[in-house]
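Input: a single structure, listed below in structure tokens.
Only one protein chain is missing; all other protein chains are in place.
Residue numbering begins at 1 within each chain, and the chains themselves are lettered A and B in the order written.
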Amino acid sequence: MFGDVVFWVLSAVAVAAGVMVFRFDSMARATYALLLSLLCVGGLVVRLGLDYLGVVIVLMMTVEMALMAVFMVMYMMNPAGLMPMSMLHNTKGAAVVCGGLFVLLAAGIVLAPWPHRRGRPGDDATRALGESLMGPHMLTMMTLGLALFATIVATVVLATRRGRYDRFGDALRAPRADDPARGGVGR
Amino acid sequence: MAETAPLWAVVVLPLALVVLAGVAAGADAVLSAAHGGAGAWRRAADPWREAVRLLVQQPRRTRAADRWLGRIGIGLVPVAAVLAAAVVPWGLRPVTDPAVGVVWFNAMEALAWAAVWLAGWGPNSAFSLVGGYRFLAQGLAYELPHMLALTTAALGAESLRVGAVVAAQRGLWFVVWMPVAFAVHLLSAAALAFWGPFAHPLGRDVAGGAAAEWSGPDRLVLLAGRWLLLAAGAAFAVPLFLGGGHGPLLPAWLWTVVKTAAVLAALLGLRHLVPTVRMDRYMEVAWLVLVPLTLLQALVVAVVVLGRR
Partner (left out) sequence: MGLRTALRRIAATRVAVLLVTAPGATAVRLAVEAGVRRRGPAWGWAESPAAANALLVAAGPGHQAGGTLPDSLPGRLWDLLPHPKARATAAGEDEAGPALDSLAEALAAGPGWRSGSAPGGPGRQARKGAGGQDTELVAGLPMAERGDDRDGLRLDVLHLPLGPALPDWPAGLVVDVALQGDVVQEARVRPLSGPGALPPSGDALPYWDEPWLRAAHGESVSEGAAHRRRCAAHLDSLGRMLGVAGWPGPADRARRLRDAALRGAPAGVLLPGVQALRRRVERSRTLRGLVRGLGPLPAARARELGVDGPALAAAGDAYDRLLRWPTEAERSAAGVDSTALLADRRPVGPRGRLDGPRPPSRALLDALPPLLAGAELAAARLIVASLDPDPDELLGEEAPHG
């Protein structure tokens, strides 16, 4: 009973907050509505018995949304919520894509041959998850990790305007990097 | 050991945290006035009087402000502190001891990222917004070493359950063989509370930063919430590294109080020794010095744990 109430409340708030992302006319509000939605999803995952994944969703999404708000404000015209702006762009195209995606996913849910549960879930879902990740799925996770890391490095390399020759001179002999702001370890 | 405290603890926890934070703030006021001559100890009540002043003060409104978002941010600060403290064992029993308590603490403390940014964003004022942004930079700097420090303690106990981490220290406290992780956790406790050497988001150079435009009860909640966060961060160091309630002679709850007070005293001392750290300088220290150090610490602990089997 109690579990059902929690499930329906979290689900309703998650969906409502998700809708509000597109109704708010301020980027900060839209970002934090999305965060609220994702926090509810984290709660739902905890309700599924996957404590670790649920709490990690809360942790990661809070941090990500806080940072995303910064980038949204930084790169958008007229930030600061001073100028009310629509969160909707290319509405027709987006509607088509979203509708198609929804149909695809719903069809997948309905049509996929879901496996039946055999045996009981272990007592410690976190341990099971860890053993799975570090055992049979080790290769997948390592590949994924390396790919993500390579993406980060590549993005930074592509985005940065100044390389080491700008910082240390053509012969790389400058004793101190020529940076607009100095770091803290005295390089 | 694994059993949790009775239900009334849910009510007592926030009150206990407020008292702890108030005593710490009082001690800080005494310490600040210590070289001012006699009667410094009377300043211990200063934080409470200041709280009363803010309580009856008029709240302020700035032009084109997003008051809702700002107030949500302000309210989130004490809420995050209390939720984080829920997994801290007072004595040997926490209010709740979830299987992923260490991660829970980390997640609740990350709510402060959103909270301070929102508090800085809400008033629509340049200095206040600069303060809010400063905390995100600070979060990026302290969070990675902090996560590794928390991981190290969990690794030593082979569990994410805070109760298990305490139980693993029945013989040897983790601080003895994880000194780096302990030191990083202390720094992080100050940093997550944007307090002391890490008070730059509320810096004097930007007229109070994220707190610059808040007055009255709003200001009280923000500034008190920051002491609650500090108290929660300090209290969490006890089960993680200082053996929790374990100790000779005294009962477990008293050991917890004594150790928490010691950690808070160390933090107060740090505040008076070190000027406020700017993130444009600290970021490099955190990522180029602290991250490798904590990784090394985690490696050492992992090798010891494997060797013990």
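Just so it is clear, a contact is a pair of C-beta atoms (placed from the backbone, for glycine too) under 8 Å apart; a residue touches a chain by one contact, two chains touch by 3 or more.
In this text, all values refer to a predicted model and were calculated from it rather than measured experimentally.
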item	value
Sole residue of B:Ala33, B:Leu144 or B:Leu293 that reaches the chain not shown, by the stated touch rule	B:Ala33
Identified contact with the non-displayed chain, of B:Gly73, B:Pro123 or B:Gly243	B:Pro123
Residues of subunit A in contact with the chain not shown	74, 78-80, 82-83, 161, 180-182, 184, 186
Missing-partner contacts on subunit B, residue numbers	29, 32-33, 35-36, 42-43, 46, 49-50, 52-53, 55-65, 123-127, 130, 133-134, 197, 199-200, 203-208, 211-216, 219, 272, 274-278, 280-281
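By our rule, only the chains that are shown with their structure count from here on.
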item	value
Centroid distance [mean C-alpha coordinates] between subunit B and subunit A, Å	25
Residue ranges of subunit A in contact with subunit B within the complex	26, 28-29, 32, 35, 51-52, 55-56, 58-59, 62-63, 65-67, 69-70, 80-82, 124, 126, 181-185, 187
Of all residues in subunit B, those that touch subunit A in their complex	64, 66, 69, 72, 98-100, 103-104, 106-107, 110-111, 113-114, 117-118, 121, 124, 129, 133, 136, 139-140, 143, 160, 280-285, 288-289
